[in-house]
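Note that one protein chain is taken out, while the other chains of the complex remain in position.
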Amino acid sequence: MPNQIPSRLDDLEKRNIVVERMQQRGVELSEIAAITLDLQSPYIKDLDFDTCIDHVERVVRKREVQNAILTGLELDILAEKGLISEPLSTMLNEDHGLYGIDEILALAIVNVYGSIGFTNFGYVDKVKPGIMAILDKEGKTKEKCHTFLDDIVGAIAAAAASSIAHRYG
Amino acid sequence: MPNQIPSRLDDLEKRNIVVERMQQRGVELSEIAAITLDLQSPYIKDLDFDTCIDHVERVVRKREVQNAILTGLELDILAEKGLISEPLSTMLNEDHGLYGIDEILALAIVNVYGSIGFTNFGYVDKVKPGIMAILDKEGKTKEKCHTFLDDIVGAIAAAAASSIAHRYG
Amino acid sequence: MPNQIPSRLDDLEKRNIVVERMQQRGVELSEIAAITLDLQSPYIKDLDFDTCIDHVERVVRKREVQNAILTGLELDILAEKGLISEPLSTMLNEDHGLYGIDEILALAIVNVYGSIGFTNFGYVDKVKPGIMAILDKEGKTKEKCHTFLDDIVGAIAAAAASSIAHRYG
Partner (left out) sequence: MPNQIPSRLDDLEKRNIVVERMQQRGVELSEIAAITLDLQSPYIKDLDFDTCIDHVERVVRKREVQNAILTGLELDILAEKGLISEPLSTMLNEDHGLYGIDEILALAIVNVYGSIGFTNFGYVDKVKPGIMAILDKEGKTKEKCHTFLDDIVGAIAAAAASSIAHRYG
């Protein structure tokens, strides 16, 4: 199929949009990589920060991951702006514990590197290390909605840890 | 724990909101039940329409299902209104085949009655019986966005078929 | 459909088989309920042990849960007996961290009460409270294979916590 151009090139462009959007919402890739380093360093000898950044980069170049991020952040932003109808608006703005769709989107991200990422995701979602605790606290204020963002950050960190485990484990 | 009031009563109220919202988007529960009847009648002798309606009702009373429906329909509606930012807006309005998050939400619905629902969901999503074909056609016009709705309809029909299979199979 | 006998009655009989099989492998439902109580008591005021036992019971009466338990325990037992072929035998007997199918079966259990169970599952799978630590230690000896059992225990505890959250949350 010599005339077909792989469409994956678009994913690099979308990578930039996704990373910029996360920065606007208060998250740097380096803060996600810090969680990955914490998660995976007990299992991989000499794991360094650069390797973690590299694997976080791989995760955010995956199309399904990008689409999950774009969709989740859009819902957070529209909820903050008051553009979501009820009863969804209250569930999102109050980060209702039984909403469940934030975990569903996180799963779509974690999935990409196989099932071993679930454990890491569940753990960070409960322990909320680093930037996740900050997002959680901000999300509890009236101005900010981070219902999807904190799960997305945890899911990217867990997926990157899983990618490292598959490579060096 | 005698003083605790089960919170499930809220789910009946949300059931009415969800059903009304689907009607506004062009779908009656009876149209979903018709797909369930088609799917499951080869396997259950004497399966009737009322049983299908009954099990579709059970599905839309589940909280996770309701939250998936509310979230998916909100995204369809906001996409139609032009309130979604790019590049997500184009993906939703053109029902981009590689978007993937519509299938993720459908999975959250199908999941509720166990893994045997996946087969039915995949089948109707491809064959598009009854109301699903109408939604698909409408969704291809410039005015309408049914990116999530058609998957939601297929997922509810598949979940109800799975619920019937578990009860009478 | 007045002449149809619901097949769910079989599930009670299978419940007894499943509970007995877990006892033979070293796990009592009460030990699972203890993990559920730990997990959920920070969120539900006055949550008591009996409520946890009750919800663990609900989980092990679900057909998909029973089938996941029966399949996982069978693989553990056959691995101990040396009846599994290579390279699967070594992966199971050494509880290889990248095997991943144990998490997949756990997911089938956790799924039954919606996505909010994932977080709890991931957390206990990493922290290994109570009976899970004992199983993990035993599983590292040459005689015992608990590759599936420890994930199954964590998944039932997480699913019961999720069931309680949906009821009283």
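Read from first to last, the chains carry the letters A, B and C; within each, the first residue is number 1.
Basically, a contact is a pair of C-beta atoms (placed from the backbone, for glycine too) under 8 Å apart; a residue touches a chain by one contact, two chains touch by 3 or more.
Quantities reported herein were computed from a predicted structural model and do not represent experimental measurements.
Counting contacts over the entire complex, the absent chain touches A, B, C. Residue-wise, the contact with the chain that is not shown comes from B:L107, picked out of B:L107, B:C145 or B:A160. Per the touch definition above, the residue from B:G26, B:P87 or B:G122 contacting the chain not shown is B:G122. Hidden from this view is one chain, which touches chain A at 1, 3-4, 6-8, 44, 46-48, 51, 63-64, 108, 111-112, 114-115, 166-169. In the full complex, the hidden chain is touched by chain B at residues 43, 97-98, 100-101, 103-104, 106-107, 114-116, 118-123, 125-127, 165-166, 169. Contact residues of chain C toward the unshown chain are 14, 17, 63-64, 67-68, 70-71, 74-75, 77-78, 83-85, 87-88, 91, 98-101, 104-105, 107-108.
As a working rule, only the chains that are shown with their structure count from here on.
Because chain B and chain C share one sequence, their contact can be compared position by position; here over half of the interface residue numbers appear on both sides.
Chain geometry summary: the mean Cα position of chain B and that of chain C are 29 Å apart. Shared contact sites, meaning residues of chain A that touch two or more other chains, fall at 98, 100-101, 104, 107.
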